[in-house]
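Take a look at the structure below.
Every protein chain of the complex appears in place save one, which is left out.
Showing chain A:
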Amino acid sequence: MYVVREGLRQILRHPTASLATFFTALVSFALLYFLGLLLWNLERVVDALGQELEVAAFLAREADVERVLSTIQDWPEVASVRLQTKEEALAQLVLDYPYLAEAKDLVENPLPDTLRLKLKDPEAVRQVAERLRHLPGVEGVEYGGELTERLVQVLAGSRLAMGVLVGLLLLNTFFSVMGSIRLSVESRKEALGIMLLVGATRRFIQGPFVAEGILLTLSAGVLAVAAGVGLYRTLARAAQSLLPFLPVLNAQDLARTGLLVLLLALLLGAGGAYMASRAHLREE
């Protein structure tokens, strides 16, 4: 096919620039893919931890339990609320510590009624706890999951850092593609001028450049995804042998994100080439 053959020939005509673009694209896509996988995985871990995360609100003796309950149920962050009466709490306690069984009859039950909340989003835990604390009838709030909270912060931070880093790299790739294509256009200037004058369609003129851009970024994308899958698999296996309960991404997840990266590669290659070759269509 003319377009692909011509695109390939152009790549070989200035190998240094082509390699520069190829490696820029490779690094960008590899980082995007691999870091993306790690973050996604981390998100899964946090999700799993979040499922366990529970906020406990201890109620005052005179509290209007029904009212507090219905108020909390209306909060959008809350997935579920369960009332644990002090009797249940005591029974649980006795179950956990059998030697208390005798003591429980001697004194009045000292435990408060407790509301146990599960959240939709673990990120909201601090905020919800704070709001709970100010609710009339609530005497104290407790939540576990310091680790989860820390992880959530790390996750948000890394997501931002990765977004910036990868965004810059992709921009770099885009301009690198444009630079390569500019070179091709420059080296074919004479021929392009004649093509225009003897009636070449825009597709005929731009096709080879777009093919060149796609060949460069897509080949880099394929390699990046292959490397990313290899590396991730190795890491995941090692991690799981240490912590078997750790959730990891399955082959389908890897394939789906890989395809996304390839699609992005295609768009960057084609887009950069299209932009770079378009200006030259307007007459020499």
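By definition in this document, a residue touches a chain if its C-beta (ideal position, glycine included) is under 8 Å from a C-beta of that chain, and two chains touch if they have at least 3 such contacts; residues count from 1.
As a convention for this text, contacts and distances are computed from a predicted model.
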Fill in: Name under which UniProt lists the unshown chain, selected from "Cytochrome D ubiquinol oxidase subunit I", "Carbohydrate ABC transporter permease", "Cell division ATP-binding protein FtsE" or "3-isopropylmalate dehydratase small subunit"
"Cell division ATP-binding protein FtsE"
Discussion item. Using the touch definition from the top, which of A:L19, A:L160, A:L197 or A:L267 touches the missing chain?
Written reply: A:L197
Response to the item:
Contact residues on chain A toward the hidden chain run 2, 190-191, 193-204, 283
